[in-house]
Structures are given as structure tokens and as C-alpha cells.
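Missing here: one protein chain of the complex. Every other protein chain is in place.
Take a look at subunit A:
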Amino acid sequence: MALQLEHVTKRFGEFTAVDDLTLTLEEGMMYGFLGANGAGKTTTFRMILGLLNANEGRITWNGKKISYSTSPEIGYLPEERGLYPKMKVEEQLVFLGELRGMNKADAKNSISYWLDRFEVPQYTSKKVEELSKGNQQKIQVIAALMHDPKLLILDEPFSGLDPVNVEMLKKAILDFRNKGATILFSSHRMDHVEELCEQLSIMHHGKQIVSGSLREVKRSFGRQNVRIRSDYELSALDHISGVLNAHHSVEGAVFQIEDEAVAARLLNGALEMGPIRHFEIEEPSLQDIFIAKVGKEHA
């Protein structure tokens, strides 16, 4: 029971940013926090960090309230770049590291380790504004990781990184998890969350509309997909009862179905029309769940 949020509500005047949110993160758990823009993710993070106080509910870290004395245990990666543009990389990281309770020598060691690991040691004495967006993001990540935090809060960690760097960062985050750190991160990229997180929740207008382990979430969603590949047009199958939605492509089609009985009807229908090359019942992707729950306009 490392990080616990119990019935947390945050109101700004009339507007309710976070409504009765309950989260429980075990130690060493990687938790995905999804939601469209304005769903209340950043507000939640700010409450966990103690920058805002909740109107109702309790937030505890290992049973204690989070305060400035616990800040050395926490690493925070804000959604937007938060670095001094005119300061040199090393100077800047030493400063931020010292603020998180490191001494200068430890900070320097840690910085050179991470710069090497992210393959950017040549930027040690460059100014941050001279770096590309992706490289700035790496520096920002180092600022969050360098003091070896026990709780990592990552707001959109992968934004602005190319696929190679995304893999590098994923590995670093997984290493942290394996060392026992508790990680809470938000992302718009459903595939990253699917790959990394055991537990997740989806926020919508301040409310938690989905939560649980990845498997539970998928199972409880009910709907599944049927993928059929064939050499002929499959649009005739759209009207079979129980088909909720269909996406046609050159290779074939993907049907969203209500339950598995529909899959059999689809297979029969397709076979009646001719031979098929591929038939598969897929679990719904997180993307599907997210879109279905939050609405198409926020995909």
C-alpha cells in the first residue's frame, strides 16, 4: 500500500476537476493513468505532489501525508518542459538534484551515468535551449530519475521522443520498477500503457470511469473484435445482428461484436460467400475501450 488516494475530490469554485477518486498503488507497481485533455490528470498529480490540497479525501504515501520532507523520495516529470533554457545541462541538473536532497558529488555521478545511458554525454555543458525537443525531454527525465526516487510520477513521459528513444526510456522505467519503485504515469499512447502497466484507470471529466488490472478492464468491457481477411468484399456482413461496428480495409475487415456467439455467425456468413485467408477473435485494444468510454472526439 505505497500510494493511496481515498475518495479525493478537488473543486475549483463551481468546477469539479477531480471527483471522488480512489487509487491504490502497491509498491513496485506501474500504474497507467489515462484520460483526455482536461480530464483531471495533472490536477491529480499536483495533489499527490502537495502543490494543491484536496477538498475532500486523503492522499498518503506509505501511510504518511506527502509534504516537502518526503520530496527527496519523489521524482516528477511534468507534462511540459520544465527546465531553465539558459542554464547548462549539468549545472541545472545539479541544482535540481540538490533540491531533491542530493549532495553535489552524488548528483554529478548520477548525471554522468544517466547522460551516458541516454547516449547524450556530449550535452553536459550545453545550454538546454540549444538542444532538440527530444533531447530536452531526456534531460527532463534525468531530472526526475537522478535522485533514485521511490515514487515516480510521469506526466506524458514519451512525448516528443522517437521510437528508439521511447524504447530506451521504457527500459529505464522498467529498471526502476524492478528495483521496487512505484510508478504512476499518464499517457495518450494506449499502446505504451498496454505494454507497461499492470493497473490502470481512465478518467473522464474528473470521474474515474474505468479502473482495474489490464485483463479485468478488457474482460469487463465485453466487446471483442473479429478480424477477417479475404479476397472479396465483406460489407455484406455489417448487417449480421450483434455487430456493433465495422472497419473495412484492402485486406479485409475488423468487426466489433457484442459477444462470442456473434463471432460464429460472422464466420459462417463469411464462409458462405467464399474462402477466407484469416479469422481471429481479438481482445479489445485499450484504444477501443478508451474511445468507447471517453468518446470519439478525444481519441
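Just so we're on the same page, a contact is a pair of C-beta atoms (placed from the backbone, for glycine too) under 8 Å apart; a residue touches a chain by one contact, two chains touch by 3 or more; residues count from 1.
Keep this in mind: contacts and distances are computed from a predicted model.
Enquirer: Just go with whichever of "NADH-quinone oxidoreductase subunit J", "ABC transporter permease", "Formate dehydrogenase subunit beta" or "Glutamyl-tRNA(Gln) amidotransferase subunit A" UniProt uses as the name of the absent chain.
Expert: The correct option from "NADH-quinone oxidoreductase subunit J", "ABC transporter permease", "Formate dehydrogenase subunit beta" or "Glutamyl-tRNA(Gln) amidotransferase subunit A" is "ABC transporter permease", the UniProt name of the unshown chain.
Enquirer: Quick one: which of A:A39, A:V89, A:L115 or A:A143 touches the chain that's been left out?
Expert: Within the whole complex, the residue contacting the unshown chain is A:A143.
Enquirer: Can you say which of A:I74, A:V141 or A:V254 touches the chain missing from this structure?
Expert: Here the residue in touch with the unshown chain is A:I74.
Enquirer: Looking at the full complex, which residue from A:G50, A:G242 or A:G269 touches the chain that isn't shown here?
Expert: A:G50
Enquirer: Check the options A:G82, A:P121, A:G180 or A:G222 and report the residue that touches the missing chain.
Expert: Answering carefully, the residue with contact to the hidden chain is A:G82.
Enquirer: Quick one: which of A:L99, A:V164 or A:M273 touches the chain that's been left out?
Expert: A:L99
Enquirer: Name every residue on subunit A in touch with the hidden partner chain.
Expert: Residues 10, 12-13, 46, 49-53, 55, 68, 71-72, 74, 76, 78, 80-87, 95-96, 98-101, 143 of subunit A touch the chain absent from view.
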